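Removed from the display is one protein chain of the complex; every other protein chain stays in position.
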Amino acid sequence: MCRVSARCADTFLYALPVSEPLPMNRLLPRLLLTPAVATLLLWMLVPLVMSVYFSVIRYNLMQPEQTGFIGFENFEYFLTDPSFSVAVLNTIWLLGSVIVITVVMGAALALLIDEAFPGRAVVRLLLISPFFVMPTVNALLWKHMMMHPIYGALAQVWIFFGATPLEWLSDFPLGSIVIMVAWQWLPFATLIFMTALQSMNREQLEAARMDGATYLQQLRYLYIPHLGRSIAVVVMIEMIFLLSIFAEIFTTTGGGPGDASTNVAFLIFKQALLNFDAGVASAGALFAVLLANIAAAFLIRLVGRNLDT
Amino acid sequence: MAARSKYPPALILRTLIAWLLTLLLFFPLAWLILTAFKTELQAIAVPPLLWFTPTLDNFREVEERSDYLLYARNSLITSVVSTVIGLLIAAPAAYSMAFFKGRHTKNILMWMLSTKMMPAVGALVPIYVLAQQAGLLDTRTGLIIIFMLSNLPIMVWMLYSHFKDIPHEILEAARMDGANLWQEFYRVTLPLALGGLASTGLLCLVLSWNEAFWSLNLSSAKAGTLATLIASYSSPEGLFWAKLSAASLMAIAPIVVFGWFSQKQLVQGLTFGAVK
Partner (left out) sequence: MSYLQLRGIEKQFGALHVIQGIDLEIQRGEFVVFVGPSGCGKSTLLRLIAGLEQTDAGSVMLDGRDITEAPSSQRDLAMVFQSYALYPHMSVFENMSFALKLAKVPQDQIRAKVERAAQILNLTQFLQRTPKELSGGQRQRVAIGRAIVRAPKVFLFDEPLSNLDAALRGQTRIEIAKLHRDLGATTVYVTHDQVEAMTLADRVVVLRDGRIEQVGTPLELYDRPANQFVAQFIGTPQMNIISASQAAELVQATGLAAPAGGAMGLRPEHLQLCAPGGRQLQARVELIEALGAETLVYLSTPAGMQLVVRQNTRSALRVHESAGIAIDADAAHLFDAQGRISRVGRTPSH
């Protein structure tokens, strides 16, 4: 039996050496990959192509017959909408505040509980719980239980100290959203940092202690640099996922009062499903995708480097 | 003296601060749990009640509401089915990339991860229009498809790393023992990967269950999930906080517990392995 046909017969029966696939054996791996690759390809391309298409035509969901190519008019409309600049600023403010709060507090918490103390296991579980709460429950929890000006817990605290309770959602709509989202994502950051700290070289710390380093010095020269990578990851991940903050706004402030708590995602939603202007909404969506791409580009490079290890 | 020394005073301080912060941060959830067991009047008592006789009435009332059960079923079905279908698609792909590594494997993997990095809002309009045209608006099928697509990259990535964690010498030993490809997969790889499959499935179950963006936009009365139901309570109709708390608690409790078991998977899955 010649070499070639022997290999063919064995193609699907016998496993390949781990180090190298035979050229003839490429069929099976490709077959296995196809469903996932095809599905994701569609998932990526179809919305993108459709968005591009919609963004350059007139398309109102209520009047789908009135279409026509209108070039960049949708973009112009979206970008010059006074709500747009407000939404962008709100988005930046929202993103920035949540990221800063979660990273700073997350790192502090992770450092605090890095070394053992009584009840550490329970503390860990309690700290990460908020992340697994449904966003709509999260929103209503804060809106009614915490921030309600009369019966809410925060109001009770204010009264206890003799001050007038704040009208969180009406006076500080964006701030309230920031609190809700930060509360939900803090556990995420904390968990990431806890994981990163666990991989820290303990002997390095002991060497530093023997060299006479104070805690602050250890923090500055050992802990923070080690956390640097994971801080970058947390920032990038949050940038990507927080761009689509929607449920909290939808459930509590509805973007208001006015535009005060509208972010880019909510603005697109408003255009699409409240004004039914799919064209403008698509233009806005492409803009959001562009923003996300910036963060994603950095993240992908970091992930890529990790995949080699 | 470094604050990290083992001497009691520093340890006590750290323990106190850690517990204080934890209780503060957990307070909103604790308050929710407490309120679920109060009567409506107790729920709005001023100053707030900390001691009271707990009642299960709220839970019973919520359960009796037919729409709660409907939404709960929708949540359950959409999460479970989308996770199962996702695993069926992701597992072969992950297997292929882990054991038949080719020149383009890394690129394909990174591309798959990048599809998760696009904000959901970017696809809102096209998906809405498509769903409308296909008659999938407000259907469980529509939600299942979307949930599955959202989580597919994470599933592939996590299964890939679980497959890679299987020491290749064990597979070589199986080959030396005379196993062909199918036997090797069925008797060795699969049993060893079962744990990874389960934990990945659990994580994606959690993510689908909590999924609010697509649930709110693509479903309402018929296929709505619990996320949608809770959102519809946003305009208070009279005093109903205890019931709201009970409903919320029932919706989140199992998932939070699942979440406790998915910590490691969460870190790996949502950071795409960038944090070890």
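All chains are identified by letter, namely A and B, in their written order; residue positions are counted from 1 within each chain.
Convention: a contact is a pair of C-beta atoms (placed from the backbone, for glycine too) under 8 Å apart; a residue touches a chain by one contact, two chains touch by 3 or more.
The shown structure was predicted, so the numbers you read here are calculated from the model rather than taken from an experiment.
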Exercise for the section: Just name the one of B:V62, B:M158 or B:V188 that touches the chain not displayed here. Expected result: B:V188
Handout entry: Of B:K38, B:K116, B:H162 or B:R175, the one touching the omitted chain in the full complex
Key = B:R175
Exercise for the section: State which residues belonging to chain B touch the missing partner chain. Expected result: 167, 169-170, 172-180, 183, 187-188, 191-192
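The definition used in the following text is that only the chains that are shown with their structure count from here on.
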Handout entry: Whole-Å gap between the CA centroids of chain A and chain B
Key = 14
Exercise for the section: Please give the residue numbers of chain B that touch chain A in the complex, ascending. Expected result: 2-4, 11, 14-15, 17-19, 21-23, 25-29, 31-32, 35, 43-44, 46-48, 89-90, 92-93, 95-97, 99-102, 106, 108-115, 117-130, 132, 149, 152-153, 156, 168, 171-172, 175, 179-182, 184, 206, 209-210, 212-213, 216-217, 226-228, 230-231, 233-234, 236, 241, 244-245, 248, 251-252, 255-256, 258-260, 263-264, 266-267, 270-276
Practice task
Please name which positions on chain A make contact with chain B in the complex.
Solution key: 12-16, 18, 21, 25-26, 28-30, 32-33, 35-37, 39-40, 43-44, 46-48, 50-51, 54, 61, 109, 112-113, 115, 117-120, 123, 125-137, 139-146, 150-151, 153, 156, 159-160, 183, 186, 188, 191-192, 195-196, 199, 209, 213-215, 218, 229-230, 233-234, 237, 240-241, 243-244, 246-247, 250-252, 264-265, 268-269, 272-273, 278, 281-282, 285-286, 288-289, 291-293, 295-296, 299-300, 302-304, 306-308
